[in-house]
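First the structure, then my questions, so here it is.
A single protein chain has been omitted from the complex, and every remaining protein chain is retained in its original position.
Note that the chains are named A and B in the order they appear, and that numbering of residues resets to 1 at the start of each chain.
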Amino acid sequence: MEFYGWSGTTLRVNLEKGTIKKEPLKEELALNYVGGRGFNSKILYDEVPQGIDPFDPENKLIFGTGPCTGTIVPCSGRWTVTAKSPTTDAFGDANAGGHWGAELKWAGYDVIVFEGNSKNPVYLFIDDNNVQLAKADDLWGLDVWETTDALKEKLGDPDLEVACIGPAGERLSLPACVISNYTRGAGKCGMGAVMGSKKLKAIVVRGTKGVRVAHPEELIKVVEESIDILKTEDKWWFENFSKYGTPIFVMLFQHLGALPTYNWREGWFERAEELSGELLYNKYVKKKRACNACVYHCSAYCVVDEGPYAGTVGEGVEYEATGGFGSKLGNADLASTIAAKTLCDKLGIDLINCTDTLGWAMESYEKGFLTKEDTDGLDLSWGNPDAILEAIRRMGYREGNLGEILARGSRKAAREKKGSDYYSITIKGQQMGLVEPRPMWAWGLGFATSTRGGDHLRTQPAPEFMFTPEEAEKFIGTPKISDRFGWEGKGRLVAWCQNIRAINDSLENCKYFFRGSPRLYVEFPAKVLTATTGYEWTYEKVLECGERIYNVEKAYNVREGLGRQDDYLPERFYKEPLSKGPFAGTVMPKEKFDLMLEEYYKVRDWDQKTGMPTRRALKRLGLEKIANELGKVGRLGKAE
Amino acid sequence: MDADQCDGCRLCEMMCSLVKTGGTISPVKARVRVVKIETLGIDVPMICYHCEDPPCKAVCPTAAIYRSGETDAVLVEESRCIGCRECMVACPFGAILFDESKGVVAKCDLCDGNPACVKICEQAHPPGVIHYIRSDMSEKDKRRRAMYKLQEAAIKSRTASKSSAS
Partner (left out) sequence: MAAETLEKTKELIRKEHLEGLIGTTHSLIMKTLSSQELCATEIFEKIRGQNYITAQYQVVRAIDQLRRIGCVRVAGKKKTGFMAAPYEPSYAITETGHVLQRELDRQKRL
């Protein structure tokens, strides 16, 4: 069957047998799961059974792109990698931008499914129809930048797109990630470690076939219209995000009292100005760069000209770096955060897992749970940039006692140090995005109910602080969601955002295109899908697909044994009020959180007691088969 | 064209190929190509310069390459092209591509005076990087921008004092 938008072909690569198969895309999958994350999640649920170890050959590593990836649809050039995760021991995926995803579509593929583990290091080379597995022994051990350059040289084309792992992934370090375009990390859930366990070093792509568009004139019109809407209805965001990128969040969240500081103890950092996006822009940014089809050019290309980190070059210097290596670790040295980011990119380490693990390590060191013997003599006091850089290096190479501890990621490392797990800020084993939940309740609920563990992108309820109360009432149903410190309506907001974000991820759209303008959330996905694929999509159908994708991921987790008890925030946020800054005294009482969680389960039609999807909810989404399977193993929710 | 401001998004390539093929987005079919050195943060849209004395026109054995009256663009008459690709060899910018499906060369034709790449670039991230302006305005524009850089400090301080006085 010929498609518009989707390439129509899935690559299935068996790394143990060395076989490569091409499978046609099924229309049913396309119309019900849209693409990218949606495809990946359904394949994972169907093909990776309950109870396997993430490093076993039975785990599958799935790379997906969306129907609009590789087209002019703004900010649509992203890609998702999915597998059973070694950090959550349940569902996991990660997402990145750059240009690798677009190239894969132009080569003619929507999805690649890697099965089995290779005995020796290999890389996959995709050259349109010509797909080969090749030996990667000479690449094994190289860092991400070296690997990317070596492959371009070896294969004789400087424009090849490369996604690969570094030393961290090779050593199955849990904070390991997959990186494309040198600095675009698909960070979450330890996907780099899974790739390392399969001895898959890299995927190299050259694509010349392109993507077919069903209604080109209509698509151009929709694209131009949507850019106009963004500039009009989200003027402040469009102008400032283009200029400063995500580093803008340091001061943005500082003013909301939501800048995680000292391992999530506080939401306000006394030296935040020294880490501001404005300072980064004026002092270090030489150029702004963009991912495929992006209108923002939010990526900061930085060069440090002076000081102890002179000579450092880095790109994609994001908030998770300037805040993560900054306020989260009590460090006010902005240049050192750039150096730390570049080091993580080269080693192939996820910033979020890394910074949170270091945060746990520093607080544990402060409180005596980690000794100098554990740290091999390294002084892990707060705000020590040189120690931070050294710790990252050891984490990547799994060097010494400290390297071994950090390579486990904060949750599993904390299990070995009795009493320190209070300081491991994870949900379902996965670290959170850099937003303090105590003054941002929808974010708190979103973190707790994300299907891939503590994660801000599953929900990203920007509407909580960016919709006007009038917009909140019209589009969510109540103006009360504009109150960051209230529980009412948050369940509804979070469920709505999660369904929409599932579509953003399945289109492979960057969520920064959807910020304060309600029209974009509602109108954009259906319009671009219709113009690109030729099928008739509506807002309702799109939302239903999003809900379906979310329920499949939830079902995967429920099948692995997760339930209501895993949908909670770390105790710190219920027990410890913030003590500094304009929102000192703020805390999120557990009774109020429970009210939010129950409203959420009600909206989702999931069992209040266990948090599991009910047969009624699954049936409504066409997932009766999943309901039967869950029922058989006693993991189905009971409807009221 | 503002080479040092290009962010490498490739919307120009994708728009060009969509418009020229009438339905397929594929940079290899685009008449503008972004060339990058990622690790140095360098992105440059490589365009056809519609040279005053085009090497491509000079070497064409069948006179298939000519200059348009309207836009002054250097164009290819497909019916006369024999696909020898001498023009591709002659062009110092690599701006001409070969269309395998038709067996002829293809190049930028300035979209009859309304270049699609300019439109999307200027709209997506104003003020844009590729511009279609009168040739005399191009140098004027560049001079003014260079002047801003030289007089940056004076402009900044005088703008600040002007607004705080209001």
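Note that contacts are C-beta pairs under 8 Å (C-beta built on N, C-alpha and C of every residue); 3 or more make two chains touch, one makes a residue touch a chain.
For clarity, every value in this text was computed on a predicted model and none was experimentally measured.
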item	value
Residue, one of A:49, A:469, A:589 or A:622, that touches the chain absent here	A:469
Residue, one of A:180, A:482, A:499 or A:610, that touches the chain absent here	A:482
Selected residue (touches chain absent from view) among A:19, A:132 or A:232	A:232
Selected from A:176, A:223, A:248 or A:569 as touching the chain missing from the view	A:248
Touching residues (missing chain, whole complex) on subunit A	232-236, 240, 243-244, 248, 251-252, 255-256, 276-278, 464-472, 474, 479-486, 516, 519
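In the analysis below, only the chains that are shown with their structure count from here on.
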item	value
Chain centre separation (subunit A, subunit B; CA means) in Å	36
Of all residues in subunit B, those that touch subunit A in their complex	4, 7-11, 14-15, 17-19, 21-29, 36, 38-39, 41-43, 120, 123-125
Residues of subunit A touching subunit B in the complex	70-72, 74, 99, 102, 106, 145, 159, 181-182, 208-214, 216, 219-220, 223-224, 227-228, 242, 286-297, 299, 301, 313, 315
